[in-house]
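Of the protein chains in this complex, all but one are displayed in their positions.
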Amino acid sequence: MRHVFLDHQSSTPVLSEVFDAMKPFFTEAFGNPSSLHQHGLRVRDALKTARQQMAALIHAESEEEIFFTSDGTESANLAIKGVAYANERKGKHLVVSATEHPSVIQSVEFLEKQGWTCTRVKVDREGFIDLADLRAAITPQTVLVALHHVNHDIGTIQPVREAGKICAELGVPLYVDCDASAGWLPIDVKEFGAALVSFSPHRFYGPKGVGVLYRNRKARIVSILHGGIQEGGRRAGTENVPAIVGGGVAAEIALKELPARSAHTAALQKRLWDGLKTQIPYIQLNGPVPGPGRICTNLNLSTEFIEGEGQLLLCDMNGIAVASGSSCVSKSLKISHVLGAIGLDHALAQGNIIMSLGKDNTEADIDYTVETFAKIVTKLRGMSPMWDEFQKGIIDSVIAPTGRGKSFSQHAADVSGKAAH
Amino acid sequence: MRHVFLDHQSSTPVLSEVFDAMKPFFTEAFGNPSSLHQHGLRVRDALKTARQQMAALIHAESEEEIFFTSDGTESANLAIKGVAYANERKGKHLVVSATEHPSVIQSVEFLEKQGWTCTRVKVDREGFIDLADLRAAITPQTVLVALHHVNHDIGTIQPVREAGKICAELGVPLYVDCDASAGWLPIDVKEFGAALVSFSPHRFYGPKGVGVLYRNRKARIVSILHGGIQEGGRRAGTENVPAIVGGGVAAEIALKELPARSAHTAALQKRLWDGLKTQIPYIQLNGPVPGPGRICTNLNLSTEFIEGEGQLLLCDMNGIAVASGSSCVSKSLKISHVLGAIGLDHALAQGNIIMSLGKDNTEADIDYTVETFAKIVTKLRGMSPMWDEFQKGIIDSVIAPTGRGKSFSQHAADVSGKAAH
Amino acid sequence: MSDTYTLYNPTVMEHFMNPRNMGDIQDADGVGEVGAAACGDIMKISLKIKDGKIADARFKTFGCGSAIASSSMATELIKGRTIDEAMSFSNQEVVDALGGLPPVKIHCSVLAEEALKAALEDYVKKHPELAGKKTAEQAVTA
Partner (left out) sequence: MSDTYTLYNPTVMEHFMNPRNMGDIQDADGVGEVGAAACGDIMKISLKIKDGKIADARFKTFGCGSAIASSSMATELIKGRTIDEAMSFSNQEVVDALGGLPPVKIHCSVLAEEALKAALEDYVKKHPELAGKKTAEQAVTA
C-alpha cells in the first residue's frame, strides 16, 4: 500500500540536517544556558545562532527580537496576554479576527473574564477580513490587533500588510500569527508592519517543543510564565536547547528552499483539486481558490452527503493521512469555528476534510489520492441515507441546488428534532 | 585536564537509552497526537506509556493524573495559577515557603498583583520551615499550600509528609515542587498527601523541553496556556512528543536506579565535604549536614574572604563545572533569595558555590576537586584585600569569630558607604 | 511503522470497514430514521418482521466510524428477536458487543437504539392490533 502524508499542517518530520544539528545537545552539550561554565556557555552560543536563523526567516532586524517559547500556542498566549497585561493602563480592548486559532481566541476569552473587551472582526465566505471592519474595530482603548497570516483550516491569506498600515496609522501594535505560513510563504516583519510575529518550527520540518515569538523593540510585553530570568526576563524556565538549535537549522533551510517548496506544493495543490473535482460530483473547496489568496499547501474540502470522520478513517486505512474540521472528528462534537465563521452550511461542514501538502509529496501520491478518495466517497455515499434521498429527489444538494426539494440540513434538523450546531 | 561536572542541578546529559527511545519520534513517528490517523495514533500510544512511567516514579495511582508541560517552571506556574484561578470563588489566599523556587515565588507575586494575598512561611538557618508556622499561615480563604520537597540551593529536605497531614486536616490542597528531588529521592504522592506534584526529567538524565504535573483527581485546576484541548483541556499546544517519550524512559530508569544513585552520590557528597573542610580553613556548609535532612547530591559552600564568581571561573578553567548563588554571578546582582532567607551573612553569601553530584562522578573526580578547589581558594585569597585584613587582625572571621575586630560585612559597608543587599 | 494504529478497537474497525446489513429493505415492515442533534449524524434502520420476529434488519448511516459500526452491530444483534425483546433493546448491548466505544462516541450507540425503536414504532403504528396487545401486556407486568 502506498503511504501518502497529507497532513503537513499537523506536523512534519524533522529533516536529517536538523536532527544531526540537535544530536550533540542531548548528550555531549547538555548544559543549561544559565550556567556560567563551559557547558552553559557553549549552549548559549548555540541559542544565539538559532535566534539569528529565526530572525532571518522573518527578516527581523536583530536576533535580540526573537524569544523562544515551547510552542505556537504559548507564543500566541504570550503575544496576547503579555501585551494586554503590559498595557493595562493604556486600555483594555483587543481586536482579533473571528477565524484566529484557538490559542488566540481562548487567550482573549480568558482576558475577557478578567475585564478586557474584545472585538472579533468577521470574515467573508472565503475567510477574508474586511479592512474597513478592522479599522472600525480599533478604538482609543485598543492595545493590540491580532490577525493570523494564513488560516489553519481553510488556507486564506489575510491582507496583513494592509492591516499593518492601518495599525501603524492608528498607533496600535499588530500581532501576526504565522504558524500556518512560516516556512511556506515569505514573511517580512517590516513589510507586515508587525510588532509581534509567532511561528513554530515543527510546521516546516523542525522539531516540536519550540515556538518563536518575534517582538519589535518598541512593543511593550510582560512575561506570562514567571520564574527565572531566561529569555531576557520574558520567558522563565530552562530552555529546550536541542529543539531551539534544530528549529534554527530548520528555519535556515526553509528560508533557502522556500521558493522551491512553494512552487512544488502549489503545483500539487492544483493537481489534487483538479483531480478531485473532476472525479467526484458534489464536492466543494472551502476558502479561496488556489492562487494568491490561498496558501499553496492547503485544500479544505466538503464532500456532500457523507460525513468527515468516515472519510478520514478510510483514507487512513488506505495509507492516506488527512485531517478534518468536521464535528464528529473533534472531541467537542463541534465543527471548526472557522467553518462556522465562513457560514458554511452545516451539512458541508460535516463532510469536511483537510489535505495539506508537503515538500516530499509526489505527483504519484496525488494521483493515488484522487483515485482512492473517489472510491471512498462512493463507498460512503452507498451507506448514506442522505445520498439515497438525494437520488430519490427528497432532498436537494447544497453545492449544486436544483430547487427541487428541501436541503440536507433541513432534513437533518427534521429527523433530529432540532438544528445541528 | 580532568573534566568534572558538578552542576547536575542545572541539567544532566540524556542517557543513551533515553536518546534511543526518542529518536524515532523525530523522523519516522513525527505525528501530532491530535491527528486521528496512523501517525497521530501511534504517538498517542507513546504518550500514554510515558504518562505511566511518570506516574510510577511518584507512585501516582493512574497515568490520567499526569499532565505534560514544557518544563518545571511551567508546571509550577500551572500548579499555582491554575489552582488559584480555579478556586477564586472559594478564597484568594495562598501559602508558600520563603525559599520556593522563583517559578513559584514569581507566580505568587503575579497573582498578588491581581488581588490574591500570600503568606510566606519563613525558614530557619538550615532552611527548614516550622510546621506550626505553616499551620498558622493557613486561613479559611487559603486555596493552596506550596512547599518544595528539596531546596534547589541548599539541599534542605522539607517535612512534606507532615505538611501534607496538616493540609489534609485543614482541607487545603498541597502542591509539592519536586524539581530538585525527583529521580534522586523517593517520592510517593499519597505519602506526601500531595494534591499536586511537579518535576522535570532533564534533572535526572532525561531531555529538556518537558515538565510534569501530577494532579490528584480531587484538586480543581484550570489551564493557564489557552488554546486546543490537548492534555485533557489543561494544557493547550502540540505536545513535545520526543521529549515526553524520552522523559518517560528517564523516569523508568531513575526509579529502578534510584537506590544506587542515591547511595553513590551520598558517599561522594561525604567525601567531598570531608575533603574540603579538611583542606580549606574558613569554609562552611550552608543548609543541613549531609544525612536525612539534606539531599544526597548537593553541597552549598561559603568560602570566606573571597567571592563566588572567581571561584566558579577558576573551577571552570580547571575543568570543574559548578554553580553559585553569589550576587556577582546573577544578572540581577542579588544573592540568591534562599541565602537571604536563611539569614546568611552577606560576606558568606558572596563567597557562595554550589556543587551538585551525579551518578557518573567518581572518587577520583572528588579528590581532584578538593585538591583543585583548595588551590583556587589560596589563589583568590592571595588577591583579596579582605584576607589580608583578616590576617592583620583588622577584620574578623564570620565562620570562626575571635571577637578581635569588626566583621567583613561591617568593613564592606564602611568602604562602600552602605550595606550590601 | 509496522503495526496499524486505529482510533477504535479492532471490532469497531471491522464493522466500520465491512459493515453488516448495510442497505435498505425494499418492502420493509418498519422504517426509522433518526438524527443526533449533537453531531449531525443520521441513521436509518429498516426491518422485515415475520411471525412477530425481526427477520431482517438493514441500515444506512450518515455519520462517523462508530456510528456506522454501531448500526452494523445493532442490526446484527437484533435479527431473530421478538418485537417485545427488541423494544427493550439498549445501546449498552451495542457498546458491549463492539468491545467498547470512546466516551465521546457513546451517543452513536444511542442513535442506533433510537433508530431501531423508531423502526419498531413505525411497524407498530402500521399494526394497531399490536399496540393494544402491548398495552394490555404492559398493564399486566406493571
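Think of it as A, B and C in the order they're written, each chain with its own count starting at 1.
Convention: a contact is a pair of C-beta atoms (placed from the backbone, for glycine too) under 8 Å apart; a residue touches a chain by one contact, two chains touch by 3 or more.
What you see is a predicted model, and the numbers here were worked out from it, not measured in a lab.
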Partner chains on view for the chain not depicted: A, B
Contact with the hidden chain (one of B:A263, B:M317, B:A364 or B:A400): B:M317
Absent-chain contact - pick from B:D7, B:E307, B:D365 or B:D396: B:E307
Contact set of subunit B toward the excluded chain (per top definition): 305-310, 313-314, 317, 327-329, 331, 333, 346-347, 350, 382-386, 388, 411-421
For subunit A, the residues touching the chain missing from this view: 28-29, 36, 38, 41-42, 44-45
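Basically, only the chains that are shown with their structure count from here on.
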Intersection of contact partners for subunit A and subunit B: C
Of all other chains, the one whose Cα centre sits farthest from subunit C: B
A-C or B-C - the one linked by more C-beta pairs in contact: A-C
Interchain centroid distance [CA atoms averaged], subunit B/subunit C, Å: 58
Where subunit A touches two or more other chains, by residue: 309, 313, 329, 331
In subunit C, residues with contacts to at least two other chains: 7
